[in-house]
Each structure stands twice: as C-alpha cells, then as structure tokens.
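All protein chains but one are shown at their positions in the complex.
Then we have chain A:
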Amino acid sequence: MTSAAEIVTQVERDDVRARWLLSAPALLIIFFAAIGPLFVMLAYSVMVKGDYGDVRFGELSLDGWFSVLFQRDIFDDTIGLADAHLSIFWRSVKLSLITTLVTLALGFPTAYFIATRPPHTREVWVFLVTIPFWTNLLIRTFAMQEVIRNEGILNTLMIRLGVIDQPIQLMYTDAAILFGMVYVYLPLMVLPLYASMEKLDFRLVEAGYDLYATRLRVLWRIIIPLVRPGIVAGSILVFIPSLGAYVIPRVLGGGKSMMLGNLIELQFGAGRNWPLGAAISITLMAMVMLALLVYVRNAARSGAQHG
C-alpha cells in the first residue's frame, strides 16, 4: 500500500521531470548554438595558432593569452607591453564611459520631461523613444553617418552659418564612434530612467520646497537619490553594449579607430591568430560580467533598502 504522502511526492517528482522534458529543446538549442561554443573558444585560446588561421588541434600553448597584453620584440626577443592592444582596450573603456555619461546627461532630463507630462501623453513620448530603439542598429549607424560625414548635415549647416570654412573630418575618428554610440544607445538610458521616475512621489519634492530648498538642491538631494536605481540600470545597459560594440566602430571608425570588437575580428581575419582572438573575447566577456555583477549587487542593495 502506498501512503498519501508517497503519492504526493511521486506526483511532484513526475511534475519536475515533465518540466525538464518541456524545457529540453530550448536548453539544447542554447547549449549547441550559444553556450557550448564559448567553452570551445576557451579551449582554443590555449592552443597553438595555425599558419592560416584556425589552431593546431591538441597542441597547447599560452601564447594567445600572453599576447593579449605583451609582445616579444622580433629582433632581440625582449618582452614588452603590446601598446597597440593596450590603446584599443583603453579606447574601448574610455569611449564606453563617455558614452554612458553623455547619454545620462541627455537622457535624465528627457526621462524627467516624459515623466512630468500628463498621463495620457506620456505613452506617446515613450513610443517616440521606443521606435528608434527597435530600428535596426546598422540603419541607425548609417543614419548617423549621414549627419557627420564631410558632406553631411552637420558640416553643411555649419558652413552655411559661417562657423567653419572647411568641413570638419569627423568620420573615422573617436568622435564619430562617440556620436554613433550616444545616438544608438540613448533609448537604453531613457527607458529605465523613465521607469523609475514615473514612480517618483512629488510630495517629497513639495516637502523640499516647503523647507526652502532651491530647485538645484531639490534635484540633487531628493530627485536624484530617489531615481538612483534607474540611473544605475540605464548606465549598465549603455555601458555593456558600448564595450562590446562592433558595428558602430566598424562603420564610423573605419580601420583607424578600432574598439575591442574590431580587434577580435582582426585576429580571426587578416591577423590569423585565433588563440589571441579567443583570449581577447574571453577578456571582453569577463569585463562585461564584472559590470553586470556590480549592477546585480547594487540592485540587491537598493532592494534591501526599500524592503
């Protein structure tokens, strides 16, 4: 005789097994075409590079990881820092940070503006931010090129106004990448900022003014602390894709202004150094994971405060 408790356990066990079977297709597809390859890449990063790309299978070497930061002099074999790689690492981090700051400076007032509209018009403003967000990344990058190229709107306008005589060469510079990244990632800043500003309790703002605070003081001491989770979320959402950007620097930066994504491509293309490319990819992934970890810890902390 089976007892009621045993039957319940059996039913629960069957339920969990059915749930594993149901999720199997999704898990298998992601394992085969997303997660699994990352482990293969990890293995490739510690192999000897092949002469025409690929690797010599099974021959282990740490050269790939070594060349991420260092290089051997071709003549006297001394070890020095790989300046070319370091400058690309630095450019990626620098441009991503500036992009985050500029999108915050533009996005904060924009989100605030939307959040203080009458409720029925808010949706329209949000929709206006969402449309560019859903537009193809390549098309938006190409659209930015229309604005900043030598014969583009920006230069034509400034020449007409007499600000400059000669078009400013923006294309293929760091500034061009910056323009592109700010433009493309701006909605990722505005949307989470808006989500937290929408919940802002204006009675607290009123209390501030009642206590003779200036507008700046209210902004700094009341509004910004209250929407801090939105600021952090928006910053992470902009910083992470900026760091891994590939299309924007390829189109607007050309070969002159490379970011990490382009350095990785180079190793799998003309550079024919797959282990190095794999090692840089894993480094980039680690940087992104680190940023995510900061975000998760921050979210947990602000959650604890409110809970």
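The rule is short, and it goes like this: a contact is a pair of C-beta atoms (placed from the backbone, for glycine too) under 8 Å apart; a residue touches a chain by one contact, two chains touch by 3 or more; residues count from 1.
By our rule, contacts and distances are computed from a predicted model.
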Q. According to its UniProt record, what is the protein name of the omitted chain, chosen from "Spermidine/putrescine transport system permease protein PotC", "dihydrouracil dehydrogenase (NAD(+))", "DNA-binding protein" or "DsbE family thiol:disulfide interchange protein"?
A. "Spermidine/putrescine transport system permease protein PotC"
Q. Of A:27, A:81, A:164 or A:290, which residue touches the hidden chain?
A. A:27
**Q.** Residue of A:82, A:177, A:238 or A:264 in touch with the missing chain, whole complex considered
**A.** A:264
(Q) For chain A, which positions touch the chain that isn't shown here? (A) 15-16, 18-23, 25-27, 29-38, 40-41, 44, 54, 106-107, 109-110, 112-114, 116, 125, 127-132, 134-140, 142-147, 149, 151-153, 183, 186-187, 190, 202, 205-206, 209, 215, 219, 223, 240-241, 243-244, 246-247, 250-251, 260-261, 264-265, 268, 274, 277-278, 281-282, 284-285, 288-289, 292
